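For this depiction, one protein chain was excluded, whereas all remaining protein chains were kept in their positions.
Lettered A, B, C, D and E in written order, each chain numbered from 1.
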Amino acid sequence: MKPNSKLITGLVSTALILFPGLALAQDGLNGANTSWILTSTALVLFMTLPGLSLFYAGLVRTKNVLSVLMQCFSIAVVISIVWLLVGYSIAFGPSESAWWGGLGKAFFSGVDAGAMSGDIPETVFAAFQMTFAIITPALIVGAFVERIKFCSMLAFTVLWALLVYFPVANWVWGGGWLGQMGLIDFAGGTVVHLTAGVAALVLALELGKRDGFLTASVVPHNLTMSFTGAAMLWVGWFGFNAGSALAADNAAGMALYVTHTSAAAGALTWMVLDWFKFGKASGLGAITGMVAGLATITPAAGSVGPMGGLLLGLIGGVICYFVTIYMKQRLKIDDSLDVFPVHGIGGLTGTLLAAILVSGGLGVFSGTGMPDGMTVGSQFVVQLIGVVTIGLYTGVLTWVIVKIVSAVMGLRIGADEEQVGLDITEHDEKGYSM
Amino acid sequence: MKPNSKLITGLVSTALILFPGLALAQDGLNGANTSWILTSTALVLFMTLPGLSLFYAGLVRTKNVLSVLMQCFSIAVVISIVWLLVGYSIAFGPSESAWWGGLGKAFFSGVDAGAMSGDIPETVFAAFQMTFAIITPALIVGAFVERIKFCSMLAFTVLWALLVYFPVANWVWGGGWLGQMGLIDFAGGTVVHLTAGVAALVLALELGKRDGFLTASVVPHNLTMSFTGAAMLWVGWFGFNAGSALAADNAAGMALYVTHTSAAAGALTWMVLDWFKFGKASGLGAITGMVAGLATITPAAGSVGPMGGLLLGLIGGVICYFVTIYMKQRLKIDDSLDVFPVHGIGGLTGTLLAAILVSGGLGVFSGTGMPDGMTVGSQFVVQLIGVVTIGLYTGVLTWVIVKIVSAVMGLRIGADEEQVGLDITEHDEKGYSM
Amino acid sequence: MKPNSKLITGLVSTALILFPGLALAQDGLNGANTSWILTSTALVLFMTLPGLSLFYAGLVRTKNVLSVLMQCFSIAVVISIVWLLVGYSIAFGPSESAWWGGLGKAFFSGVDAGAMSGDIPETVFAAFQMTFAIITPALIVGAFVERIKFCSMLAFTVLWALLVYFPVANWVWGGGWLGQMGLIDFAGGTVVHLTAGVAALVLALELGKRDGFLTASVVPHNLTMSFTGAAMLWVGWFGFNAGSALAADNAAGMALYVTHTSAAAGALTWMVLDWFKFGKASGLGAITGMVAGLATITPAAGSVGPMGGLLLGLIGGVICYFVTIYMKQRLKIDDSLDVFPVHGIGGLTGTLLAAILVSGGLGVFSGTGMPDGMTVGSQFVVQLIGVVTIGLYTGVLTWVIVKIVSAVMGLRIGADEEQVGLDITEHDEKGYSM
Amino acid sequence: MKLIVAIIKPYKSDDVREVVSELGVSGMTLTEVKGFGRQKGHTELYRGAEYVIDFLPKVKLEIAVEDDRADQIVEAICKAANTGKIGDGKIFVCSLEQTIRIRTGETGNDAL
Amino acid sequence: MKLIVAIIKPYKSDDVREVVSELGVSGMTLTEVKGFGRQKGHTELYRGAEYVIDFLPKVKLEIAVEDDRADQIVEAICKAANTGKIGDGKIFVCSLEQTIRIRTGETGNDAL
Partner (left out) sequence: MKLIVAIIKPYKSDDVREVVSELGVSGMTLTEVKGFGRQKGHTELYRGAEYVIDFLPKVKLEIAVEDDRADQIVEAICKAANTGKIGDGKIFVCSLEQTIRIRTGETGNDAL
């Protein structure tokens, strides 16, 4: 494809002299997209550290605050290492298989300073995806806070990433079978939120309830901390969703806008529902609704329009609200920080609704238009297949991993340790010594 | 304007092959600018959530900390929804009127994935501007903390945005009459800070003083929280001011630099003044001076040079310092977190001084040069008109809105509730349960 | 170099019509790089405010928390002013000298809205570098917390920046003799971390120990605050290292990725070592290891590959761990927050190892390849010269400055003030009044 | 000597300090406590669930006084801390065997 | 009247509140305190160093009761707070000369 007309060559070099900025564009690098994905990588890491960490840590009791921060932090640490060693390769490696990426890029072999992924450096793509691999197991933390052994938590996390997250990421985003089938999951409704939610549910059931569950002695110790973390999640989510466009373009812009709108709609929903149910809008309700709105829009952020984003936030908000209550009040499952009802159900709802709201024929609620050769019906079937298979796969594998870890090293700390709190028993530290 | 020479077309396609990064430049998209405004949008949201929220929440008493966080958060939520429904259209809609944008873009109609605003996607422009629409009413929170009803606060906010913020934004930035007149307001000295400051003053007067005002029992409960928020404001302000260039270019660079310098100069001023007055530099003084410096530079960030930025920070710092003292000690007005003296006066000062410091003939203090056909005098008159009309308009409209809300649902909580604190009475929650 | 063929001119204007985004590329501006460095500037400021401030403030006792926040904040303030007045010029001014930049750019003269630095606006380059000049003295804070006079601290900071930081920055990055010699210091292993570490050591020795040093009464008052700050440091470091590429390109991508990996490796190392030594992984240990990994990779972030980043984090982690223990337990030096063992030793280690890991012939551990005309040996000698001269220069100059400040205004507060705490004695404020 | 222990509503502590200062009491010690009593605690919301918090924030003031001034001071506290609403609190009076001022070693009434 | 002061493990406070409520005690005051005793404090890590923290978190309950119910209540607290492990805490009983309910001015047993 190299042009060999002398004139053209001359023009091109002239252009390079005139527009030095273009020089970088050689070899296909798009600096603008690179800039935005570098930024998005920072934003998504920021979601976990400190965003999610603070959000979760504020919701537990004082005696466990540091253990939650450490759970999130150490997950980021070990996943980062595993990502380098094999994770990236399993998820995005060059294998032809529709089931995993193979080990061709283990140890980042071949991912040197010159490697490209589309029009951005491969290192940038790999770093961006890594931040997703970090936050997904970190989301699960909400299920097992205040009672899990630190070492078992780490072992679980590594196994879970290897057996659940990396393969599923391959299926959907790495060229695997679900992606080939046309599953719409822009930024992780299934890959991230559904897997995390289902895993959380399994863990909550296996671990059992915290001592004092559903009594006033288990109230959040610091809602200002949770609020701070929630606000960071909102901001960071711009990188999560708009970064998933892998470009600084119109798709990114729309993703950012609908993401924001859905967050606001989810928060509003919870405020209104709390107001109806209890006569007051609670702060924790508002920020939880925000997370529900964000989880719901995530798979659909590349498909829906502004009003579609509003709708998703409202619907996701309502559904997550009632599932949260049902799980806690009726089923009495101690998914302590409501990972399944908020992330699992939110991600599931958004993934299914994306099939509808992507349609270009919904008037003011129109999305970006049905993918080629798809109808709302056929797309919905694909989405359903995605949700069901990923949900089942995650549930079964998580259960197996939990059983293994449990057998080998035990899962739950003793009752005495639980009284004292994990900060002291697992880390010999206290959050506050004021 | 379409080129029809075959040769040129050929060259262009060749160029696209050679420089794939350019493909995005089709249809006028500038990826670099898009990248920076996406980032700026995140930065400005970050200023409100968690920045300003923490800054303000740390300054109130423990029993009201969560209510302040909720005020800021819920303002972000409702304004985001109103923005989608009509706000964006009123501020930046297509109407020919010099007074508002009309309803042509209500429900974001026409703002689809292909819509552009200049060389960035319209969604990005709209999202960026939305973050300004969020922070402006959030700034007003400082006036009514610790004593306003939550529902009245929400009603006030929505009405105020509709009747004050969206129209004023149109006048100055949306093609309205003040913009046409040549008012210099780069990032919101009048649109944001003056309107917020004046509204705060009106609300403070209408609401009356907090119980315990000016006694030691009303000291900030957590200055580390305020410090954290202030630092976030500083960082986020880079998006606010440098993002207002709507491009990643020299104007953005200069805006960022002068913004930073003015923040530092404002902080230094308060430290020195505190030192002279009390023998010690207080931390709260330093961060307040920083905000004063930032508010002051905001309208002028596109006009002044580095030393001009320094000067603005110093002057704004001094003026805001003494007005703050005067309002509190002499007038005994409980504008609780000093919104008017810091933001109102800062924004006003910067707007007026922009007329002078924009001039290219001030030696080392030169700015970017007078706009075409303007002299310092004529520009100053324009600035004065802007400040006076926006100030008056905001004052009157705010007063009317307050009276209406007050009549319909009441404004201030009861004395007993004030004793207990808004966290419990308005939200059934506590900030800390440590 | 101006093309004068009519045809070409015509084509170029056509191109500008076709690709309006290119218009900005005139005069050599690269918008993508500008966007990323604007972002990086925000990220690096974020490292100091609030990142490092919170990291440090959480580690001191309640009575000194605000003083630490104020130390970091006021350092940012005064350095920003000094940077504008002379600092930028000394570090990056136009002088031909290999020892300093001269005063040609004092008061930012000539740095107007049109000035360029490479393909980004000079204001952006200057702002980015300023954030480095801010964080370096802020790192030193860790050595003197809880016992230094506020005014002496400010005087020391200004003198130290003038006599140590600005010149050393010139030597390495501003065209000075070490840069000419080929010293590899991508983002500040010597300029930032080594200078800060050595200065910290000198100050710790001169100031003496805190009352209660090495007893349980001097435990961190709020590890959740330190954790929050540490997480912000991690995120902000992306701007620090990847921004140092001064472009949004492959070098930036690799720098970001290896930076992240080294942070994770450093954290893992400390967790494992704590586990072996004490039977538990401590949270403070984990985040300290993270900082050690980050300091170590900093000079090498432009030279090593992914596995090289892992190695650096592991090695830096181990070395910093044992030096930290040795300094505290054996030498009983109260470098209170371990600036020397973490930053000084980390920066030194990374600077030396860069000579090896830059090599392209290390298989999976290969870096970007030896610079032209260099061997591992010759490069190592250059690195050694850099480390030794900068270390010695910093040590001597810091000692002189400390002696001068000490003689003129005293350095350490009185024993009574130390009991009461700096928040009250130096600022008439308290961190918490809950 | 008597030790007067008053458990009152937090926002009343400044008022009480003032009245007893006026009566010549030169010192007192304040502790933040949580009280359980007839006054109902408040409800807290947690994601669709409601919890009743039984313990309410109160302030405990301890004031050591000479025997003959105890009644007068108790009365003054009672007045200053009274709002007429449930939860106003209690005053307990114990006998104090000895008081020592650490700085001087003074004992008894001199130490107050 | 007696003032019963019980220093117990923090997580036992709800249990104790319940049993004494059942015995008709209508109020009590809780303070978060730190206890030093036979129970060993824990170790804290700080960057390669270890510190022993001597003081452990405890809760102090103060309950004013009529003389004749004191023994019964002390016994009940003892039972509810007992875990059989070192550090369970202590109960101290002092004599109370007077009690006043601030709201009503009632005194003595009526004020409890």
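Here are some notes:
Assume a residue touches a chain if its C-beta (ideal position, glycine included) is under 8 Å from a C-beta of that chain, and two chains touch if they have at least 3 such contacts.
Predicted, not measured: the structure shown is a model, and the values here were computed from it.
Of the chains displayed, those contacted by the omitted chain across the entire assembly are B, C, D, E. Within the whole complex, the absent chain has one touching residue among E:47, E:60 or E:103, and that is E:60. Here one chain is not drawn; of E:10, E:37 or E:108, the residue touching it is E:37.
The missing chain lies against subunit C, touching residues 215, 217, 419-420, 424, 427-430.
Within subunit D, the residues in touch with the undisplayed chain are 3, 17, 26-31, 64, 94-103, 105, 111. Interface residues of subunit B with the unshown chain, by the touch rule above, are 214-216, 219-220, 274, 277-278, 280, 282, 284-285, 288, 321, 324-325, 328-329, 338.
We take it that only the chains that are shown with their structure count from here on.
For the interfaces B-D and A-B, the C-beta contact count is higher for A-B. Centre to centre, using the average C-alpha position, subunit B and subunit D are separated by 46 Å.
Subunit A and subunit B have CA centres that are 31 Å apart. The distance from the centre of subunit A to the centre of subunit D, with each centre set as the mean of the Cα atoms, comes to 52 Å. For subunit C, residues touching at least two other chains, in rising order: 11, 15, 22, 29-32, 35-36, 39, 219-220, 228, 278, 280, 282, 284, 432. Residue positions 43-45, 50 of subunit E are each in touch with at least two other chains.
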